[in-house]
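Here the complex is missing one protein chain, while the rest keep their positions.
Here the chain labels run A, B and C in written order, and each chain numbers its own residues starting at 1.
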Amino acid sequence: MLVKEVKYSPLNVELIRKDFPILQRLVNNYPLIYFDNGATTQKPLQVIEAITHYYTHTNSNIHRGVHTLSRESTEAFELARKTIAAHFNIKNDQQLIFTSGTTDSINIIANGLSRSILKDGDEIILSAYEHHSNILAWQLWAEQHNGKLKVIPLKEDHSLDYDALKNLVTAKTKVIAITHVSNTLGLVTDLEKVKKVAEKHNCILVVDGAQSAPHMKVDLEKLNVDFFVCSAHKIYGPTGTGILYMNKKWLNDLPITKPGGGTIKTVSFEKTEYAEGALRFEAGTPNIEAVIGFAAAINYINRFGMEAIHKHELDLVNYAQYKLSGIPEVIVYGQNPDKAAVISFNVKNAHPFDVGTLLDKYGIAVRTGHHCTQPLMSILCVPGTVRISFALYNTKQEIDFFIEKLKKVITMLM
Amino acid sequence: MLVKEVKYSPLNVELIRKDFPILQRLVNNYPLIYFDNGATTQKPLQVIEAITHYYTHTNSNIHRGVHTLSRESTEAFELARKTIAAHFNIKNDQQLIFTSGTTDSINIIANGLSRSILKDGDEIILSAYEHHSNILAWQLWAEQHNGKLKVIPLKEDHSLDYDALKNLVTAKTKVIAITHVSNTLGLVTDLEKVKKVAEKHNCILVVDGAQSAPHMKVDLEKLNVDFFVCSAHKIYGPTGTGILYMNKKWLNDLPITKPGGGTIKTVSFEKTEYAEGALRFEAGTPNIEAVIGFAAAINYINRFGMEAIHKHELDLVNYAQYKLSGIPEVIVYGQNPDKAAVISFNVKNAHPFDVGTLLDKYGIAVRTGHHCTQPLMSILCVPGTVRISFALYNTKQEIDFFIEKLKKVITMLM
Amino acid sequence: MSIKEIENEIIEEFEIFGEDWEGKYEHLIDLGKSLPLIKEESKTEDKLIQGCQSRVWLNSEKKDDKIFFSADSDAIITKGMVALMIRVLSGQPAKEIIDSKLEFINKIGLKEHLSPTRANGLVSMINRMKMDAIKLI
Partner (left out) sequence: MSIKEIENEIIEEFEIFGEDWEGKYEHLIDLGKSLPLIKEESKTEDKLIQGCQSRVWLNSEKKDDKIFFSADSDAIITKGMVALMIRVLSGQPAKEIIDSKLEFINKIGLKEHLSPTRANGLVSMINRMKMDAIKLI
């Protein structure tokens, strides 16, 4: 049950915690222990201040403006694009499109592909792990076009069955849309294996990075997939923005399905010529504030480096799994060593809702329920799980307190 | 050239200005005069503080959560929905859907209608005023379905030719999508006239309220159109959110075209049951921060009331138009008395870009260019205009300074 | 006993715990455990109130001029809350049920469980109880 051995790389967590004002908060008279980072992370002062600074000094609509505020806002926005592109090692920052989040990004991809590559009767492969956001857009297409969704099954240890994947692909398989890290189980997809299959059969590879980008170094140049998406709010940034990375070949080939002010070169009622590059896909006034806040978040985590964060979080996962394994009533799902900062478990004969409700009484925020992965719940045959997920500000002491209270909760429920 | 006579309703603008920290800023060594409110408004401290408070006390993902932060966030979010619904007099707050802005809202409507009501060869009526965001989504549909866009032309005085509208409608006309206030000319659409035509011919009426909602009382119960959309960032709120109001009859009838986490009741790979009410359309983690900030903005303007704001702004428009009429080199477009807080003009023989560039040197922020209304520019036969647009914090003194400097700029350019 | 009287009884019962929320919840859980509130075979689709996470089944019947409820839930805390609600409302005249405010929930310090944003089906259950009472009159 031990996750890949890693050396403890000492983040100065005590100092880091000072950057997150909400961590000072009491919940039900206990200090907040925030283990719901998979849903959204807390925001450091640096992000909050970037937003405040933007609104008190620079706020203006971007692009096309001749006045100073507009120029400064545009520069801040485009600098944010460069900052975030560099973080993900995207060589041409025009391949980085700002959307309103992962879900929006996936919809833009699915709608675009459904107007170009996808033909009636085609097939799309997903994994049994997928978040609803990476199921529904494809399902909607499939329903309207007699398409088929095929699902990569799980093995005994809840990891993906890559051998089965090979057998799922047919000549009609156009897209493989897969999560990089399961938001429910924390298991990491072996993208190299998936890529091999995708390349061999000429499938478009769409990667849902909502849960990988917060926890590990993601090098998109090296990864070289067709599409990669994630949300800012899960990476210490504001709500309401996220990214849609597309491989260069898609920049001018993916049909525009969400047009608006900003996406165009020239418009007449008869004919519209669309812009080139990222603007093509950024319809309407973007979430300027959030994009600037997102860049501040990226600058913040890069003070420490994704490697250090990854190690710190894996250390917490190891520690928590070790401690949980000492409680006989607890079942942990997804017992494969290749794991990011997420653990799902249940208490035998107890509903996750009860466990979560009582933990909250001790100030411990965990997520319970289906985590927007109902198909996975069906496979695991549970109504839901209790999920704890970590961020760079979490500590072993918090885990100790959590374990102590979990034991108490179990005795209350039994 | 005088706009409808109104009594001056005294807003305490001096006090109001203290709420907007950015107004203290110097631009090119002059105090900022911000006349670009049509593009986006500045934000009061109350909005900035709502955001800061959210991130320092409450931040958490909403819906489904059992822990305290999640409950508090959900309550704040749903309270915001109620606040904003009440402001627009929407009786059932489930008819108020949060999107990422006007452009997003229009795309959701157009995509939904294209999967239900709209058939190949149908016709859609727009006005000659439309912002690109209310053209492109319909044009995209028309291109793919052999549809036709018809355009309500302008009269001599640049107001819409409502008689012509009657002749545009045919049995194939399914939608009339029209702006409530022209973002370029400030002219107000007579929605009652349009509604009569729409009702008579059973057309769906979509109203782009991006420029009306900031400047006048909008009562959606009374207006009783099919759809109404606007953006928070133009109403003193944050970027990245806006509303999509739909008449009750559409709530369960408009097909979902942007699915994701949150929009569902149950999901399996075979079949998905969608949620009811607003959630149906709110795919993915919403822009929680911005929705809460938007409600703070709405609460802020309701301290004064839309009537007082409207009167103040009309007074400014009257004053500015009067002053502009004293400069022989200036041509004002849209000389109809029914006007909101926007004025477009040009200086004879000068490019708007030059005028805007030089005004900026005096700290005056105006917008120049096509204002995302290129078709209107073609009709007016200009490459662009200079646009000044007001908000509740603008003053006659600012207009005086602007007029003085505009005269100076004209001598420089001649 | 009237609704008000039962409510007061419950309030007194919970007062013993004072600030001891753990005791309170243990009591609630015991209430939840104590009775299977609805027969397994009655847990049909039409009786189900789907919360986001925990589910509630509600069965309503009329006997003489009174409405009788039985119910169940898959989560034990929800079930405890359900048990309290049944104790207060079951066997009461329809009109009383419809007019009931259920203020005891607030007074015994469990208000948060009736938050409409809570992931259980309790708020929907109360609505259903009242609707059923209206229908059965």
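As a convention for this text, contacts are C-beta pairs under 8 Å (C-beta built on N, C-alpha and C of every residue); 3 or more make two chains touch, one makes a residue touch a chain.
Since the model is a prediction, treat every value here as computed from it, not as a measurement.
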item: Displayed chains contacted by the hidden chain, counting the whole assembly; value: A, B
item: Contacting the left-out chain in the complete assembly, out of B:His201, B:Lys217 or B:His351; value: B:His351
item: Hidden partner chain, touching residue among A:Ala50, A:Val66, A:Ala80 or A:Val169; value: A:Val66
item: For chain A, residues in touch with the removed chain; value: 62-66, 71, 74-75, 78, 265
item: Interface with the unshown chain - residue positions in chain B; value: 28, 350-354, 357-358, 361, 368-370, 383-384, 408, 412-413
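Here is the rule we use: only the chains that are shown with their structure count from here on.
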item: Euclidean distance of C-alpha centroids - chain A vs chain B, Å; value: 32
item: Length of the line joining the C-alpha centres of chain A and chain C, rounded to whole Å; value: 39
item: CA centroid of chain B to CA centroid of chain C, Å; value: 46
item: Multi-chain contact residues (two or more partners), chain B; value: 64-66
item: Touching two or more other chains - residue numbers and ranges from chain C; value: 52-53, 119
